[in-house]
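Only one protein chain is missing from this complex, and each of the others stays in its spot.
Think of it as A, B and C in the order they're written, each chain with its own count starting at 1.
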């Protein structure tokens, strides 16, 4: 098992915030919109440095999506910022018609995704956003795994034409990817080559997959770990190549089991090369209040759960 | 291949309308809400006969979902009616919080689902609604196949406690199920027993699956055809039993390939018994204007496509 | 009139099923014989609720003290004076006045007031925002916390739900009222205006909307973020009767407005009270700012806040 270490923990949303300030300076076409959540989205620096290109929309997310679509018409690249729930379910039809179907170059940037939002509880803990956004034709769906990758993804999508859903989160988590990594939309990142089981993880679950890989290695199990930061378009080739070798799968995501990364992989494999798969995700329930760690433990979205799932997957080969 | 014939064609939404008028008479707790689409939803009879229990909301679907949630508090069973797009994507967050998470006994009834909406085009042709609704914890998702089954489903869900998404459509299609069928939520209907391939179809695709079954039979292929009218909760047992026998799958639905019935089946099989699967569905694109038949042909949602898919699935065993 | 004077500390959950009818009867009887309490008595509840709010938010180091403190007098007045309601809790609320909290983030004040009104044991307040609690970060029903009839937290949905509940009351020939509270920033959400338009058209005159008119939202003053401008003119243009209440933290003033609202409902229009409150009211360093919308005090700040609000009915 390849060694990954970290010296620092940061929230992925701060990776977004830092990148936005950089983009503000480097790309005069980048504009930012926010729906009364500047602090939570870490958009304060952008707002302060580029006030003319910052739009405070107030608590009106539907209007924000429409305004973003309109701003593209004058040649701008709007980045919208609010919580993941209010970036997707609240405004699905607006994104669908005014952005996706209209082919608008809007970047929908969503913080506080998943259970790790923590204490606010279920009304805010969206676990269906990846599923919603990936069903939309023309939409790209990205869920980076740490601060550095979120920064890199934010910078990358500014140069990528077309609507993008960028999902990140609230809690501080280890930084284990390189600061100046190349971020290629749609290209999976091989975290660790292995032969016994393919672990496909996204977002906060990538670090848990690495921890799981270490535990598995101690037990003589050689796990392949792949970071699927881009859920759509899925890197079909990387998935198929890995499963051709390992012949079994664990998918891991901070999302409902239905509709997320796991189902994208099951879909691909069912069409091309069926294989036993174990899902790490929330099993058709809402979340609740608690600390991020408590919730990830209770809902079994952690390294221990991945280890068990890997063993079950291998046993089913 | 079992013989199915029809003498009459009707739209599934009319099955809903007829059942609503019956429910109005038989169940004083049933109330109906509509967002300026009484004619399209076939709610005219209910409105005329039970004006006190009919709520004209106007063009304000979010408000309609909230009002429906509130009406349950006084003991009523609200049936909301609008197009499928405006029943789901337009109001996802409202359904999520005020209905699903709050466990409210609301029946979300959605017409004009899918491509067969026809000439209005892509902005109205929702192909992601099943996926959205099935991801919601506490939600039941039903897509009946003809007029009689839609009527039966509408009557059945009035007696079924909890939020339900009932999806039906606009065009006239063959009536081939029995008028007084028993409709059991969550129980798949065996249309035809067979051994070579399992065809799981829902909604308008069930009749196409039957036509496909006849063509396949002529070619010596013995298809099992199962009507999955309830996509959630999925009848796991029926699916697993069938696939244990046939060892390959075709799923057929008027929906995006991602997120719909096909993915529910792929998910189940990946977890329990992987098998080759071919998807009949729309492949990550929006629809367009055209007649229902033209669109079903262009997007390959018909008997001919199912026949080809069945052969591909069998070849992959 | 309220149902006060129920013994506190009883485990209502365990007792619920057996004593529900008895309790309801007692409760109704008390409502009838009980004289309107002085605002002094209510003020004692206010102090205790304020203590609960800051202690709850401090206890989990998260939550929304500002708006909660600003609406303390309102919720105390509603539950301890104005509303006819039943702490034995029946979800359908037939024969009762109902309250909905659209701005769900100010759950602490609601939880505390519900607990002091006898809906559930005060001890449960200590579990606020903690794992496996019924006292969720935002109000929720699925854990069965008595007093809550619908989840909120995602803003802008409460007026619609309240309208549905009010229309159900009409169908049920139930002449009790429905109250719903929204934030002012929250009124930027379009769904509210759908609901406001619909309620006027349909003469939902058993509905009282109260706007927590504190002038603040997360990113700053409402007037700077996205002004509501002349809110009174807006509501009147939308066909509502409007009551201005500039003293939204004054118990007597609140009770007067609520009484006036009730009278005005005879006119077939729904009524809105623009309740000018002070975010963070009762804790000096939390006032005059939006800063305490959604952060928790540290130990020292907690001590300061508690020192300004005497323990009156016993801390949880």
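Please note the rule applied: a contact is a pair of C-beta atoms (placed from the backbone, for glycine too) under 8 Å apart; a residue touches a chain by one contact, two chains touch by 3 or more.
Because the structure is a prediction, the values reported are computed rather than measured.
Using the whole complex, pick out the displayed chains that touch the missing one.
So, taking every chain into account, the missing one touches A, B, C.
Using the touch definition up top, pick the residue from A:63, A:154, A:177 or A:289 that touches the left-out chain.
From the options A:63, A:154, A:177 or A:289, the contact with the absent chain belongs to A:63.
Using the definition of touch stated at the top, determine which of B:1, B:31 or B:295 touches the missing chain.
B:295
Given that one chain is not shown, which residue among B:60, B:95, B:108 or B:305 touches it?
Result: among the candidates, B:60 touches the missing chain.
Sort through B:15, B:70, B:118 or B:144 and give me the one touching the missing partner chain.
B:118
Would you write out the residues of chain C that touch the absent chain, in ascending order?
Touch with the absent chain occurs at residues 188-194, 197-198, 200-201, 226-230, 233-234, 236-239.
Touching the absent chain: which residues on chain B qualify?
Residues 34, 36-40, 56-60, 62-63, 85-86, 90, 118-124, 286, 288-291, 294-295, 298 of chain B touch the chain that is not shown.
Which positions on chain A touch the chain that was left off?
31, 52-53, 55, 57-58, 60, 62-76, 78, 93-94, 96-98, 101-104
We take it that only the chains that are shown with their structure count from here on.
Using mean C-alpha positions as chain centres, tell me how far chain A is from chain C in Å, no decimals.
Chain A and chain C have C-alpha centres separated by 37 Å.
If you average the CA atoms of chain B and of chain C, how many Å lie between those two points?
Centre separation, chain B to chain C: 41 Å.
Got the chain A residues that touch at least 2 other chains?
If we look for residues of chain A contacting two or more partner chains, we find 85-86, 90, 122-123, 286.
Going by the contact rule already set, what residues in chain C reach two or more other chains?
140, 142, 151-154, 156, 190
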